[in-house]
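Complex shown without one protein chain; remaining protein chains in place.
The block that comes next holds chain A.
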Amino acid sequence: MARVLGISAHYHDAAAALVVDGEVVAAIQEERLSRIKNDPGLPLTAAFACLQHAGLQPADLDAVAFYEEPFAKLERVLVHLLRHLPRTWRAFPRALAGQLGSKIWVLDHLSEGLGVPRDRVVCFDHHRSHAASALLVSPYEHAAVLVVDGVGEAHATTIWDGRGGDLRLLASVDFPHSLGLLYAGLTAYLGFAVNEGEYKVMGLAAWGQPRLREPFAKIVRLTGDGAYELDLACFAHMSDADLGFGPALERLLGPRRPPGRPWDFTRDDDRHYADVAATLQAVLEDILLGLARKARALTGADHLCLAGGVALNALANARIQAEAGFARVFVQPAAGDAGGALGAALLAARDRGDPRPGPLRSAALGLPIDASRAHAIARELGLPARRVDDPAAHAARLVAAGKIVAHARGRFEWGPRALGQRSLLACPRDPATRERMNRLIKEREPFRPFAPAVLAEKTGDFFAAEPDDMTPFMTTTARVHEAARERLGAVTHRDGTARLQTVAAERAPELHAVLTELAALGHDPVVLNTSLNGAGEPIVAGAEDALAFWLRHGVDALLVDDLLIERTP
């Protein structure tokens, strides 16, 4: 029986995950504690927080597992810098500084930073860590595992056969051909920040039509074996990590969209950019569908696990679930690079003879929130804070009255989605709520949708879906019933879908209680659920973050466990 800490770092979304005796005890992204969005730094704060939560010291660890192989990555970086010479002259000094300055020493830095003997620090292949993060916490004994991201050491897409705790690599597509980098390049072309704006592109897709198939057929080509090939002239990720796309892309699709310009769909050019997003989404889905079918053919499995940053594309996941021929599909909530920490920890635990953990029931793997501390600080701030006996009933009453409630209860979530532990909750009926949420708090583009959370047993009343292995983690979408669209006006996207979360008591008890109370009040057991954070900030973690959010944003009420603060008009 082993105690293993998994670590991902040095690209984006650094994280730590603790596995004790084969069970996932804690998993935390560094950004939640450092308060730096997508913090890529060595996640020592998150690592110590995981250990403290479990009552362990670094000396108690049997292994620290890093999610990729530093020297294999160095080899890929050097090979590509040299292959694309002289185009890489600008990237060369920075890439070399990054590799030689910190990345290749990461195992030593972990040993020093945590105070763990160097021989206890191990590493695993990037895509293998991703694959393990999905398979080993999935409910499946035998599954195909499809990993799709930007790039690991060399692979950009991999197909695995997962049986029990074993993973066998079957096929791969290697960098620089990469769906993650295709999406990143087009994200930059559309004027959004790479590694952050991909969700915006997905939301934008519903506002356009996939009418640009012809130019896209030149940008990315299906190879006939289920894989794909990029026209590398359209991209710059081989030579310049900052830019993402090349002039050939602009020759095909027109000039890039200026970043920061407000969106206006009465403009011809903004409608064109929406068409670019819609076509990208359609093409991506086609390719992923081909890869998923290939994975099914290679493994003969009835179940599919998806991992890697591209697996956070909820629209594509829904289409794979519907059309790829698998009975069930699972996406681990932190499917991006953060999830690699969990996968590496599980692989190291398995290597030390630990059993495979049970299926992941809840994403609430972070730290709890301290209501007493929040109360003490709130008093000093002169806020009207009071402890309440039934916080869920209060939250439900406020939501029913059309208020926006900041809901910080229990342990915070693992992954980019707020699943009720650190959420902003509101009535899903009125589209005006969406406008208010956007204007007062999120400062988001108007085309981005908000998501609904629904009582699991009532899912079919509102959506053309039932709870499955993805809906508890908000990694898929479903069509909203025509009859329910008016009642769910604030959470139904332009294309009639919603990225729903089904809420069961054992997975998100606090949110389940709120939905149950709403039903008891005679309302639909559905809430608008969006992440508890301001624009450009990580989701709230502790009591101080929740209070800082309250000071900065005009929400109507804040619940920190049983502490309620209401804004007086």
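The rule is short, and it goes like this: contacts are C-beta pairs under 8 Å (C-beta built on N, C-alpha and C of every residue); 3 or more make two chains touch, one makes a residue touch a chain; residues count from 1.
In the analysis below, contacts and distances are computed from a predicted model.
Chemist: Determine which name in "NADH-quinone oxidoreductase subunit J", "Energy-coupling factor transporter transmembrane protein EcfT", "Ferritin-like domain-containing protein" or "Protoheme IX farnesyltransferase" the UniProt entry assigns to the undisplayed chain of the complex.
Modeler: "Ferritin-like domain-containing protein"
Chemist: Pick out which of A:172, A:438 or A:516 touches the chain that's been left out of the picture.
Modeler: Hidden-chain contact among the options goes to A:172.
Chemist: So one chain is hidden, and I want to know which residue out of A:1, A:59, A:79 or A:520 touches that hidden chain in the complete assembly.
Modeler: The single option touching the absent chain is A:79.
Chemist: Over the whole complex, note the residues of chain A touching the chain we left out.
Modeler: Where chain A meets the chain not shown: residues 34-37, 79, 82-83, 85-86, 89, 92-93, 96-97, 125, 128, 159, 166-174, 176-177, 193, 196, 223, 225-227, 229-230, 232, 258-260, 294, 351, 373, 376-377, 379-381, 536, 542, 544-545, 547-548, 551-552.
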